[in-house]
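The complex appears here minus one protein chain, its other protein chains still in place.
Right, subunit A next:
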Amino acid sequence: MAEQTAMSEPVDQQKAAAPTLLDVRDLHVRYQSGRGEVHAVRGVDLSLASGQTLGLAGESGCGKSTLAMSVLRLLPKSSRVDGQVLLDGEDVRTMSWGRLRAVRWAGASVVFQGAMHALNPVRRIGEQIAEPLRLHGWGGRAPTSLSPAAIRARVAELLEQVELPARRADAYPHELSGGQKQRVMIAMALACQPRLVIADEPTTALDVIVQAQVLELMGRLVAEHDIGLIMISHDLSVLAATCQRIAVMYRGELVEQGPAEQVMRQPRHAHTQALAAAFPVVGDPAHRLVPAAEPATAPTVEPSESSGASTRPVLRAEDLHVRFGGRRGGQTHAVAGVTLEVHPNEIVALVGQSGSGKTTLARTLLGLQQPTSGRVYFDGQPLPTSARGLRDYRRQVQLVLQDPTSALNPRQSVYEAVAEGLRIHRIGDDEAGRVADALSKAELRPPEQFFSVLPHELSGGQRQRVVIAGALALNPRVLIADEPVASLDASVRGEILALFLRLRVELGVAALVITHDLGLAWNIADRVAVMYQGELVEVGPVEDVLLAPQHPYTRSLLAAMPNAPGSLDEVELAAGDAG
């Protein structure tokens, strides 16, 4: 690993022209925690010339955020930092508090994951953007010389730069969409005209199309203002779309660094290869029905023959409508006339943006939401309406949720979590045997070892397997999975998808997988249904829909993927159109 770390690529032609903006030398960060010392960053060297862009890739816990936060000394007090962090030649580690506060935001600013909680919920966004302006001024203007009107004008100008109307300054964060909040974060980061911007997972939790817009905007602004950018992401393709160089971190060390194109296309380190393979290229036959798992665990699968109308569908929705009454008489038509079939031994991917109605559709299929009109059939029979009938039905159709950490009760052992369904359905015989069986089907082997384990002792992937085991314990015929891998690390993602495939092949469990990720559909699905504003705009075999999309919405979804087939320029153009 050591020789690979030293393998910085000779991209120094540009570097020689521009002065070094950030120079990290032999950085070590250690956290003091209750369970002893955690060595989060282990001897990282990194440099960035002004105006350059660098992507920092890696899985959760690899130390990439720690590295980035150490640039502004934003780490918690329990951390110890060794080495050098030179920002414009000045060591951040030895700055006085006053000097550090002056450098923060004015010299280097951060774009946090604004879609979540990086904005203060009880203050207007205009005030929050104005706050650093009042503190640092901008463009050589001292904060003392600023009139309120000048600040207001600057806030309006910043909002305009990120393509938000100036009157949004009066909005509170909760009144904005995820993409808009991210734009506010970007506007805020640019407020004091810093020379370096650090973007920490700026597009995670955003939709593909919104993600493309935000990436495009950020790339453009950084280039226009000649700002150095460090972008952190777990998704290599996102970084490749925005950054000139990519550095990959693994367990606190830098394992590979080079031009984006090269890291993406010819990864050298095994971990980079795993990261690059985790997000499949739609259209690449090597990834079709082969999720990126260790070769031994990936099942060989032929596309399901039943993916036509030849067999009787196990689950069928007929002209389903769901409307929600608005408070002032307005109505939301969440599901607008959906007809969809899931056949036995088939995986159907339901794809769409957030707000397209896919989760409402799934809830209706499970009988958790009453349809306004239309019917759901299971095995040819209409869905029962009695509580008892629904309980029997839900034994056959099980739900797997997105975030296994919140889906599991933190105080319940794995055994309890899996056995709960059995107890609800009063399946008393051989409970331990059934739990063990379900766990081994979910590939937690040997199952007995996991019985008494609590969720926090498991990794993210193992937790999701426990959730799936809980569903499998009841021998369901259909699994409905809502974004089953969206909150998992890249390397785990492949394993969980492989599990769905194997359940289909070996047990014949059909699945309806809800996702915003077309790559997932390409990985495991037999058929794909594209949902847009409550309607299914395109349904068909994966190859047909994804390789020859008919509906413009499907095309824009495909174009918004950061690693869409074709050159990066094309992607940016398409994203620009979508915005």
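Assume a contact is a pair of C-beta atoms (placed from the backbone, for glycine too) under 8 Å apart; a residue touches a chain by one contact, two chains touch by 3 or more; residues count from 1.
In the analysis below, contacts and distances are computed from a predicted model.
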Which of "NADH-quinone oxidoreductase subunit M", "YeeE/YedE thiosulfate transporter family protein", "D-amino-acid oxidase" or "Peptide/nickel transport system permease protein" matches, in UniProt, the chain that is not displayed: "Peptide/nickel transport system permease protein"
Listed residues A:Lys64, A:His136 or A:His343, member touching the removed chain: A:His136
Omitted-chain contact residue, chosen from A:Glu175, A:Asp392 or A:Glu506: A:Glu175
Residue ranges of subunit A at the interface with the undisplayed chain: 69, 72, 74, 100-106, 109-110, 112-113, 116-123, 131-132, 135-136, 172, 174-175, 188, 328-329
